[in-house]
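All protein chains but one are shown at their positions in the complex.
== subunit A ==
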Amino acid sequence: MIRLEKRPQPSAAWSYVTPVLAVLATMVAGGLMFAALGKDPVVAIRTIFWDPIFGEFAFYYRGQLLVKAAPLVLIALGLSLGFRAGIWNIGAEGQYIMGAVCGAAVGLAFYPADLWIVFPLMVIAGALGGVAWAMIPAILKTKFNTNEILVSLLLVYVAEEILASMAQGLLRNPEGSGFPGSRNLSRYDAAANNELIVGSGMHWGVVTALIAVIAAYVLLNRHRVGFHIRLTGQAPRAARFAGVRPDALVIFCFGIAGALAGLAGLFEVAGPAGQISIDFNVGYGFTAIIVAFLGRLHPVGILLAGLLMALTYIGGEAAQSTLGLPAAAIQAFQGMLLFFLLAVDVLTDYRIGLGRRGVA
């Protein structure tokens, strides 16, 4: 008989092993799924995980990896602070959109002025846009005790509507002969977030993400606020006793998450995406939730998880085009990753006991 026994302390070793285990389990189960779809599982897994880094076209894919990973890491870092404190911001996608819209609007307002200040102002506007959107669920929660999961999630759809209306109305390119979508910011030098080293994929968003990883690490491990965040997540009553003001923490966590998501949106709209369009957002805000948990809500873990998730995106696209795998199969594959991670997570707190030992 297999039983789960609670460990006296959470196992540090297992908390490192479980993400690896989850990735391996995903490869096996995903391989089975690909086989069921009539594809060679080994080739499919290799196309997704190996070729983008070491294959023939790796020089292109490696840069793409950073471009995809940067927004995921930025957003996931912000979310992880709240998740650690038991504050569930599910609406990063909306904050990402609003950051992009506000940042792009500032840039477009200056068009075509060639001033160095334009891009810094856009960065600030992007962050503030994300913060403003995040403050709605945060303030509703602190003032009226609403459920932040529902409010933040539903605001994503509001943000999508605003995005569509901006793309078709206020921010539409006046020289775009009526097509929806704004001017292309990546071709407006003062506002462009282009690669800092050509071909590397390294743009300001990647730099910001790396700085954010370090800052989040220092915050969580060396600063009082990080200690209070962890304390609130683990023992809310003890946190209150320690002097944590829960409302202030909600505002702080939503604010940071909103700012980082907004920044991610701004860097995306001014760089890789280039313009505000109806289908500007591609779900980074939701995928970042997976990244946050895959990285065990730990800043370095999130960095690695973001890269891994970016890899499944890029490898997945490659598998779609070269092997003809359906897009839904790739999404299912990404979902499996979170599923297995949560499933093996139990091993950090419990160990598997074999055989019978008394009736507990």
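Here is the rule we go by: a residue touches a chain if its C-beta (ideal position, glycine included) is under 8 Å from a C-beta of that chain, and two chains touch if they have at least 3 such contacts; residues count from 1.
Definition applied: contacts and distances are computed from a predicted model.
Student: Not counting the visible chains, the remaining one has a UniProt entry; which protein name from "FixH protein", "biotin carboxylase", "Rhodocoxin reductase" or "ABC transporter ATP-binding protein" does it give?
Tutor: So the chain that does not appear here would be "ABC transporter ATP-binding protein", according to UniProt.
Student: Give the residue, chosen from A:231, A:253 or A:311, that touches the chain omitted from the document.
Tutor: Only one of A:231, A:253 or A:311 touches the chain omitted from view, namely A:231.
Student: For subunit A, which residues reach the chain that was dropped from this view?
Tutor: The list for subunit A reads 8-10, 222-225, 227, 230-231, 234-235, 237-243, 245, 357-360.
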